[in-house]
Structures are given as structure tokens and as C-alpha cells.
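Note that this complex is displayed minus one protein chain, with the remaining chains in position.
And then chain A:
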Amino acid sequence: MILEVKHGYFGYSKGHDLLQDICFTLREKEIMTILGQNGTGKTTILKCVTGILKWQRGQTLINGKSIDSSRKTLKQIPIGYVPQAHPLSFPYTVRELVTMGRARHIGVFSVPSGKDKKIADQAIDEVGIRSIRDKLCTQLSGGQLQLVFIARALAGEPRVLVLDEPESHLDFRNQFLIIKLIMRLVRERGLSCIINTHYPEHALRLSDTTLLLGQHSYMFGKTKEIITEKRVEEYFDINVKILPVPYKDEEIKAFVVLDSI
């Protein structure tokens, strides 16, 4: 499955487009990261792709077919959205919340069937949160809640997983666990991923392609070609050094900010 965005425009106020002429392509089993400063519209891109917001001009295509947010396609879009971990109004249990990921497959007047519950339980096992599945979501830590949201997205049986800063608010061990989980899901489920992140080293480690988003311009291409010292300086207005750290057979990229404090 191929997801394409063609000439997407979006702005919250009239006459000012936050996003201008956004174009990118996501192929099967590819991971794409979006990097950029706060307020450049990273989350907005994700919302437009998932159909939460509508492109004001331009479109999202899946396998060459345009999707808009009409009811029929809204149900069929095989995109799972993982929002940033946020507090819930009602203390649902983990299982109840994950089962809600089945909503697009459940009729308006129906309740989840045995099959829906089974798929939800599988998703819970897949992200490894079986031990907390009867707990209340309000009693979970940020990292656990993030895993619950990922399980909920998986329960919808998506082909593309869209994650909004999945590793923010987490300690570095949990950040690493989330990234490992995403890599595993892409491998095992054959998913494609779009991930917003604030960590260039995560992007370097994780993604095939990267969209670097600035105030008025953006760049899209292979991650290794996009995330360079010069580009980061240009888009983040800060001096950095990217250092290779050899470990076993791999070469891991470390990211150091040089500017004096």
C-alpha cells in the first residue's frame, strides 16, 4: 500500500497557510519521520493525513485513490492514529479503551462482538501490556498510557500507523522501548509508519525517509540525506555535531548541541 500526499495546504486562520504545498510518499513497510520546531505544523500534517482535519487544498491518496473525510471513506481509511498520551475524562479500563479501536469495524447500533474483543486482546498482547489490561487508564504512567494508545490503534487493523511524538514525556529507557516496539510492528505486521519526533537521533536510527519542516519551507527525502549538520543548523537555528558511535556491527549516530550555554 502506498500513501501519498499531493500539494497539501492547510491554515487555521484565513489568508495564512501554516502548511504549504506539502508533498510526500510513504511506501509499504517504510518509516517516515517528521522533524521541525514547535509550531511549524507537525501535528497538523498528521491530523490532515488521518482525516481529523481536511486539507484545504490538495489531497491524500491511498494506492492512487483520493480519500476525503466523507463517512464511507472515513471508515475505510486503514490508518491508525496514536495521539500524544493525554489524561482521559473517564477512567475506562485498558481493555475497554483498546476495544474502542475497533469502532470503525463495529456498526452504529452494535456493541463489540467476541471477535472484536479477541482482536483487542491480541493487540494488547502484541504491545506487551497484558499484565495491566484490567487496570484503569487513569492510574497508568505516561509510558504505559502511550502503549495503550498504540494497542488501540492496532486494534483497528491499520495498514499505516501515525504516531504523534510517541516518545515525548517518557524517560530514555521507555523512549527506547517505544522505538523498538515500532520497529518490531513494522517488521512483523508489515505496517508503514509516520512519526512526529523531536529527536533527530531517533529519526536517524528509525526512519527511511524524513520530512524536515520549517516556517515557510520543508524538505523531504531519505533520512540520511536530510538530517545533516548543515540542514539542522538551517531549520533549527542551532549548531550541532553528528558523531558516529561504533557498536558491534552497527554505527549509531549521536547528536550533540554545540552552542555555548
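Assume a residue touches a chain if its C-beta (ideal position, glycine included) is under 8 Å from a C-beta of that chain, and two chains touch if they have at least 3 such contacts; residues count from 1.
Here, contacts and distances are computed from a predicted model.
Protein name for the hidden chain, per its UniProt entry and selected from "ABC transporter domain-containing protein", "Iron complex transport system permease protein", "Cytochrome c oxidase subunit 1" or "NADH-quinone oxidoreductase": "Iron complex transport system permease protein".
Among A:93, A:141 or A:174, only A:93 touches the chain left out of the display. Per the touch definition above, the residue from A:101, A:143, A:166 or A:200 contacting the chain not shown is A:101.
Checked against the hidden chain, the listed residues A:10, A:81, A:199 or A:235 yield one contact partner: A:81.
Where chain A meets the chain that is not shown, the touching residues are 47, 50-52, 69, 71, 74-75, 77, 79, 81, 83, 87-93, 96, 100-101, 103-104, 106, 108-112, 134, 136, 138, 156.
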